[in-house]
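I am attaching a structure below and will ask some questions about it afterwards.
Note that one protein chain of the assembly has been removed; the remaining protein chains are unaltered in position.
This part shows chain A:
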Amino acid sequence: MGRGDAEEVSPPVSSPELEQDDGDDDCYLSDQEDDALEESVLQVLEDGHLEDCHWSSSSVITKEYLLGAQKEDLRKMIELLGLKEHHARTLLIHYRWDVERIFELLDQKGRDRLFSEAGIPLRSTSNAGLPSVTEVTCNVCYDDVPISAVSEMDCGHNYCNQCWTEYFIVKINEGQSRRVKCMAPKCNAICDEALVRKLVSAKCPDIAERFERFLLESYIEDNDTVKWCPSTPHCGNAIRVKGDIHCEVECTCGRQFCFNCSSEAHSPCSCVMWELWIKKCRDESETVNWITVNTKPCPKCHKPVEKNGGCNLVACICGQAFCWLCGGATGRDHTWSSISGHSCGRFTEDQSTKTEQARRDLYRYMHYHNRYKAHTDSLKQEAKLKRDIQWKISISENKDSKIKDYSWVINGLNRLFRSRRVLSYSYPFAFYMFSDEIFKDEMTPQERELKQNLFEDQQQQLEFNVERLSGFLEKDFQNFADDEVMDTMKHVINLSNVVDRLCKQMYQCIENDLLYPLRTPHNIAPYKSKGLDRASELHICLDSAEQSSQSMKYSHDEHKTQPGLHSNESGSSLLGKRPILPLHGSSSDNSGRPSHKRERKSGGALFDLNVPAELADKS
């Protein structure tokens, strides 16, 4: 595509020639009206305040960088609270990796309570607890064991290594890896992960591996700001969001989802509304509703029978006649007002109002569902439409014409898809916003009507313009003369802008006028005119993660000569001591990372955790 020409082909906005002929466009308003409308809408929108008050940024955490991603938080704990690494992890797991909250609680509760609630022993007892005898009795197996085969936890309790190992394995198998408590009764202390690693890997390396993974994955599982990508089959990635967690993201695997509820992106519908909506659609409860309202079961064959007119004697296709009022089987001899030999009670007031209500609810749901479905069905045609358009573009590009740039078609098409999504999800939103189901007592009926009118007005405007955009995009512009192509382009570009702004405006209406006044907070993901945020690769941690993964490898290599030790060593080097890194050797050059990322740490220096973050970065 001749993208380089983009600037040259600017739309000749007020060319009189172009405004004349648009004869093939009879399904829309006349052209002048169109333009007037587009401009007036643009004008109005220009005046609106379009500031973006939601801020969030997302990044992808792949398996390899999972360790690097959590390092920053761990380092903060280690430096600012003077904790050992495993204590820092325990604290973060307990408080769900919410660093800010930890510091808040530190103020409120004080250090001692903060730590003891998380299971960190307040002061590590010295080895004075272990007397200088050579044998002690383990309080779990009651065996006398040499002092060398006994391990003491930070809380001061000691048992024999065999018992510890058995206990750890049971706990890991129970899925308790992140909260393995000391064996002593009522002791709340969380066991030192290094000891767990060391003892378990000596007996069952596979379970030790599982422990390691569980521990690492705590950063995703026990963390409100990190979530697994919901793709199936799972791509292995997690997404971290900083800022507002009510947002929609796209993983590097291409999966788009609502970060807050992990289901498909559904704004401007809120998560609560969306959950109710898909459930409602799935249940088909409305179909059942319709059947109960409009049919009665035949007393003989039990098929639902709908009365399509006539008197109260209804005949089923099986031949059975029955009374429509009570559903009871009758003979066929009847008049308009009575069935011979049959008498039954009349409709009670109560029944009829209930039926009325059910009927109203059904029609209401059908109204919103039909529109929702119409737009989602159009979306399903996306791929086909895109193919068609690409075909048209390729024909046009090979034409003998001075117009070479058709990027506006693609841009318009993307705008169309984006706004169709917004439109389709705006219907379930309206269904719940203006009903009693979620927001009972939040609005008076008058208020509701007012707001509904306001919203529906915007929704209709958007819908109208989206359909127009769609109409222009479907034109066979490959057969057009140049001036017709220019005209179509002008409309597509203008309408794209209008539609984008209308979407923005509708979101603002929803956020500021509809949801904000509610007593119970209700949040939606903000409108992103460029589409969903694609989660960025995790830049900050790239280097350090690579370093640590390398360091793990190196520590393995170093200790190859001492089998049995290296799992322990690799564990403690998760963050701690680290051998010298030959980082900018040939190995890192083919990693394809942008060069400036590497420069930050070009020293390849020893990464010392006792040095504050800024200093460490500079060194």
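Operating definition for what follows: contacts are C-beta pairs under 8 Å (C-beta built on N, C-alpha and C of every residue); 3 or more make two chains touch, one makes a residue touch a chain; residues count from 1.
The rule is simple: contacts and distances are computed from a predicted model.
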{"item": "Chain left out of the displayed complex - its UniProt protein name, from \"PRELI/MSF1 domain-containing protein\", \"E2 ubiquitin-conjugating enzyme\", \"CHL4-domain-containing protein\" or \"DEKNAAC105649\"", "value": "\"E2 ubiquitin-conjugating enzyme\""}
{"item": "Residue touching the undisplayed chain, where the options are A:79, A:166 or A:484", "value": "A:166"}
{"item": "Sole contact to the chain not displayed, among A:80, A:106, A:184 or A:261", "value": "A:184"}
{"item": "Among A:105, A:140 or A:393, residue touching the chain not depicted", "value": "A:140"}
{"item": "Chain not shown, touching residues in chain A", "value": "139-143, 159, 163, 166-167, 170-171, 183-187"}
